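With one protein chain removed, the remaining protein chains of the complex are shown where they sit.
Lettered A and B in written order, each chain numbered from 1.
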Amino acid sequence: MTEKTPFVDIRHAQKAYGDLEVLKDINLTVSKGEIVAIIGPSGSGKSTLLRAINDLDPLSSGEVLLEGVQVNKTLPHRQYEKHINEMRQHIGMVFQHFNLFPHLTVRENVTMAPKLLKGLSNAEADQLAEEQLAHVGMSERIDYYPSQLSGGQKQRVAIARALAMKPKLMLFDEATSALDPELVEEVNLVMKKLAEEHMTMIIVTHEMDFAASVCDRVIFMDGGVVVEEGPPSVVFQNPTQERTKNFLRKHLAQYAESSK
Amino acid sequence: MDIDLILRVYPHFLKAALVTVELSVLTVLLGLVCGAAAAAARLSRFAILRFIGAAYVSLMRGIPALIFLFLLYFGGPQIGIQLTAFQAGVIGLGINIGAYMTETMRGAIISVDHGQAEAARTLGLSQFQSFRKVILPQAMRLMIRPLGVNINAQIKGTALVAAISVVELTYTAQRYIGSTYKPFEMFFLAGILYLIIITVTGKMISFLDRRVRLP
């Protein structure tokens, strides 16, 4: 891989549901080790863009490349399935509502995919689960069921589950939005730890202070386009676009009020 | 598929289907009566009535309907109960389905919000008045659909009387299978008639359900 090949490369991403265009010709690159936050009002297309990166919500047109390999290739069904399953093993994803598998224990949630897709033995998988759960501080709950965990604990397990596939890229879709305020921090800490380990991350969030403190770059989306992007210091303190200013004014006011 | 045969025997099946309809109507009516009585007993203030209601439900739901039918029809004469096969079928199956209907009705009654009774009592209605005027009208609406499920099961359940030689649809199909050696044709013929009865009944029940549903 040469210096010129971006790690993640989104080209002319466009998506429409009927007449409603939710993504309008978006171009975006992310380098290896970079941490990018996507912010914007609901309906701005930020989650749709994130979910297009691993082709969970396929684009209407445009390309997504990971290390120069196109993720959303047009292939006959069987070949596409083989290709996308292979690609997704390299792209971890964390959801707003955790989506832990309720019928499996914490351990089994983490080991299921590595055992099934990478052929890990029980012993190897157990060791992997122990490592990954230690990493997110969930070792003690390894044999619990998801229903026995708090929201913050669930989300940490979900992160461990994604990390167990040794992904090159992590996608976070409003990972803390469904959590009670007092549980947000424990998940943020895990994400900060990943940032320190130089994991490449794309984070859709509405937590401005988290984005400001952890991310290298902030992207503000509205109405299906990227309105403004840059380092957090610039986007948050000196936004150039009127729409960004409006959004931040509302959000920071809300934030100030809720933290009173 | 032997169409000629079907055309030849279908009048017998139609006649038998009428018997199945008759059995269904009578067993369901008896079941509703037993069910209402037992549901009332199970919700009564008196422990003895509650016990009798619970015992009826538990016994009837704990043994096969066929065994109860045989007990009544073949064993009845030993204790002075002489019934024709048709009568035994109606009474035996009616009492049996009544136990299932008891639970349906009771479930509907206890699922009416507790606040409703409290509100009625606050207005000064007696316990009976509040049940009669407030709880029951709401519960009746709730129980139509689940009773529909009981009724659907009972229409098929009437086939059991074939085992005591009542000439209804299943018995007729069985006899014609034995005499013609055409099990598939006879099954289809009887099956279509059952489906017609069940579909029409289902439509009637959902019509009733829609009619009484609150806006």
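Criterion: a contact is a pair of C-beta atoms (placed from the backbone, for glycine too) under 8 Å apart; a residue touches a chain by one contact, two chains touch by 3 or more.
Everything below uses one rule, namely that contacts and distances are computed from a predicted model.
Note on the omitted subunit: UniProt lists it as "Amino acid ABC transporter permease", one of the names in "Thiosulfate oxidation carrier protein SoxY", "Cytochrome bc1 complex cytochrome b subunit", "Amino acid ABC transporter permease" or "Glycerol kinase". Contact with the omitted chain, checked across B:Leu29, B:Leu59, B:Ile110 or B:Val212, is made by B:Leu59. Touching the missing chain, out of A:Ala13, A:Leu59 or A:Met93, is residue A:Met93. Where subunit A meets the omitted chain, the residues involved are 54, 56, 81, 85-86, 88-89, 91-93, 95, 97, 99-105, 112-113, 116-117, 145, 147-148, 158, 161-162, 165. Subunit B meets the missing chain through residues 59, 62-68, 70-71, 74-79, 156-160, 162-163, 169-170, 173-174, 177-178, 181-184, 187, 190-191, 194-195, 198-199.
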